[in-house]
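Missing here: one protein chain of the complex. Every other protein chain is in place.
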Amino acid sequence: MKNLKLVKLNDFKERSTIKIGDSTIGKDFVIIAGPCSVESEEQTMQTAEAVKKGNGNMLRGGAFKPRTSPYDFQGLGLKGLKILEKAKEQTGLPIVTEVIDPRDVSWVCEYADILQIGARNMQNFSLLKEVGKSKKPILLKRGMYSTLREWLNCAEYILAEGNPDVILCERGIRTFETYTRNTLDLSIIPAVKELTHLPIMVDPSHGTGKLSLIEPMCLASVAAGADGLLIEVHINPEEAKSDADQQLTPEQFYSITEKVLKLKKFIDSLDS
Amino acid sequence: MKNLKLVKLNDFKERSTIKIGDSTIGKDFVIIAGPCSVESEEQTMQTAEAVKKGNGNMLRGGAFKPRTSPYDFQGLGLKGLKILEKAKEQTGLPIVTEVIDPRDVSWVCEYADILQIGARNMQNFSLLKEVGKSKKPILLKRGMYSTLREWLNCAEYILAEGNPDVILCERGIRTFETYTRNTLDLSIIPAVKELTHLPIMVDPSHGTGKLSLIEPMCLASVAAGADGLLIEVHINPEEAKSDADQQLTPEQFYSITEKVLKLKKFIDSLDS
Amino acid sequence: MKNLKLVKLNDFKERSTIKIGDSTIGKDFVIIAGPCSVESEEQTMQTAEAVKKGNGNMLRGGAFKPRTSPYDFQGLGLKGLKILEKAKEQTGLPIVTEVIDPRDVSWVCEYADILQIGARNMQNFSLLKEVGKSKKPILLKRGMYSTLREWLNCAEYILAEGNPDVILCERGIRTFETYTRNTLDLSIIPAVKELTHLPIMVDPSHGTGKLSLIEPMCLASVAAGADGLLIEVHINPEEAKSDADQQLTPEQFYSITEKVLKLKKFIDSLDS
Partner (left out) sequence: MKNLKLVKLNDFKERSTIKIGDSTIGKDFVIIAGPCSVESEEQTMQTAEAVKKGNGNMLRGGAFKPRTSPYDFQGLGLKGLKILEKAKEQTGLPIVTEVIDPRDVSWVCEYADILQIGARNMQNFSLLKEVGKSKKPILLKRGMYSTLREWLNCAEYILAEGNPDVILCERGIRTFETYTRNTLDLSIIPAVKELTHLPIMVDPSHGTGKLSLIEPMCLASVAAGADGLLIEVHINPEEAKSDADQQLTPEQFYSITEKVLKLKKFIDSLDS
């Protein structure tokens, strides 16, 4: 990485922290959870309550869905954002939601506490520059084909526009393996920590695409030093309009976060 | 591919053709050539003359450059498009240029004869929908991590908006091999032909990233049935602001296109 | 490749040639064809006749089959070699057959004109050393995960034991793409030619795993400069005990080789 001009990333003396609501990302361990897509008010409200009950710190939910096929459900758009706003009012959970079009950034900021850049848009440089001009923290997912060096350069696109609040999120890379949806690369966690001052989270839902693998990958992420987790939860996964196979029920979510938080405490005690 | 809803792609009786200037893509073999980036009027004019002299049918050149680092040359923007316009006036060559932001589509259409969607934006669905609403033919490059199925779905995003004129372009996929910049997947040419009615071109410049491999990959593309080639040519490759290692000199270009066109004629005679 | 100790490969003044029967590999264009597995005398004899009729220069056929599952057909072993010997007697075609165990090398040499090292054994260094001590030419397939540098080092293992007759064979690498069985990397042909003096052939049957893609990839290989082709042919592909989906019928084979040989002649005329 020697030839990188990542001045802002390399000249760091302390790690970045980002305060949102009651949590400080980069300092507290943060769990962001919620449905893949906002599908209805009822589904979102109930899931938000479950997220809160399960010690989630923020609510995630997609209003704009980048889908492989144009004929798949594309999200509720503004209507979805209004539902998320309502869920925030009711639960107090800050909102993390994806933006996919530079023209939407300014008004999505009215609803979002954190703007998410999805894996397919990691190198959508127009979008990166636009969110770099916003005042919101950016959760930047790693592209499924992206090297560490390319990913950090995408963070740099945002930092270079004056927005210091970037959160990296590993969500699995594409390999030849077909048993899992993607191959979750947990070694990127310590790699990011040794090269940058940015917080890094992990999304084991997309990273594995398989319910049975989510808990062990949550625990492994904590042990590897992740600053938080993104987890898909749905009040009724079987009826989900997207990613039905990888969304946890509330009960599964409670069980996992309980273990995760215990483990996080233990890991912190190991280092002290 | 059975479960795809690619109705427009699957229900075809004859192959699509797109008439631009004197060439009909999908019927004539079309060579699109030019510099990676428009850097100056002189460089572009001279390169355009070389493209014409070397039997190129259209001029390519980037005014908006999606670059790994925010500190790399990002293109001349509008100024670059005006230079391309001038080159078209002088040589008569239609212009192929990349668009990377949905907000730019309408006015870039004033200058471009074909809009290019680059590999990094293949799944930038906002951009796909926007160019799908334009009246210009779209050259859709394959993402470096993209399966055939995903790529065809991106074409479908454009078709579904009402724009029937999509040209697919293979430009190499990302693999573990480091000798070449990407791994050019020529088997995708006949695969595209058996699944769709769309024309398919090949970009061996990005596909290999190595001067010495461009000629053999041009010839192989013709033999595999490609409808045309995208080739990077620069009047002075050593001084190029991007992709210096993979741009041909005019002389190299002349030599390659001469062989390519002879081979194309021979291949056509084989099938008849 | 600067740090490689591939002295024998790098210090070359002229390309290697290997005379076998009537053909000189590295000088003549050589077609090696036959069934994936030797299954019976009748199947092998009839296929050998078809190979000869279709201008094939050598007969390939597996007596030892490296199969994913231990419960799949593992080949006829010595019995298979004896059938190949008979086919050679009848048709005059030299025999190319795979060896998978160093203990078998000496006696398989009694039956084979060329020993094949399969993709899964590319880095089976014991086997490489053993065939390096034999007097037979070695057809060394590229491993499905192998970089160019690693592959050439495997050739060097054979050369270093004193056997100068190595033929490289590209057969597709493993990528994320699932439409084809492997991704055929044709750019490796000119890459091998610029780095080594060794002949290089292509196996589009394994490289694509799809009947419809074999002809275009054969033609593309010729255009890219390959020294020959390995093609799977079966007298009755539907009943084949392995690789049923990628074996040509004799008629398909005749049609392809006719075009291939015409193209080869044309390509040679282009360079002169």
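The first chain written gets the first letter, and so on, giving A, B and C; residue counts start at 1 in each chain.
Everything below uses one rule, namely that a contact is a pair of C-beta atoms (placed from the backbone, for glycine too) under 8 Å apart; a residue touches a chain by one contact, two chains touch by 3 or more.
Since we're looking at a predicted model, the values are computed, not measured.
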Sole contact to the chain not displayed, among C:47, C:134 or C:153: C:153
Option touching the unshown chain, where C:27, C:52 or C:174 are the choices: C:174
Selected from A:14, A:89 or A:194 as touching the chain missing from the view: A:194
Absent chain, residues of chain A that touch it: 1, 145, 147-149, 173, 175-180, 183-187, 189-191, 194, 207-208, 210, 212-213, 215-217, 219-225, 259, 262-263, 266-267, 270
Where the missing chain touches chain C, by residue: 4-5, 66-71, 100-103, 120-121, 123-127, 143-145, 149-150, 153, 156-157, 160, 174
Absent-chain interface as seen on chain B, which is shown: 174-176, 178
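In this text, only the chains that are shown with their structure count from here on.
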Top chain pair, ranked by number of contacting C-beta pairs: B-C
Distance between chain centroids, defined by C-alpha means - chain A, chain C (Å): 48
Contacts with 2+ other chains: residues of chain B: 145, 149
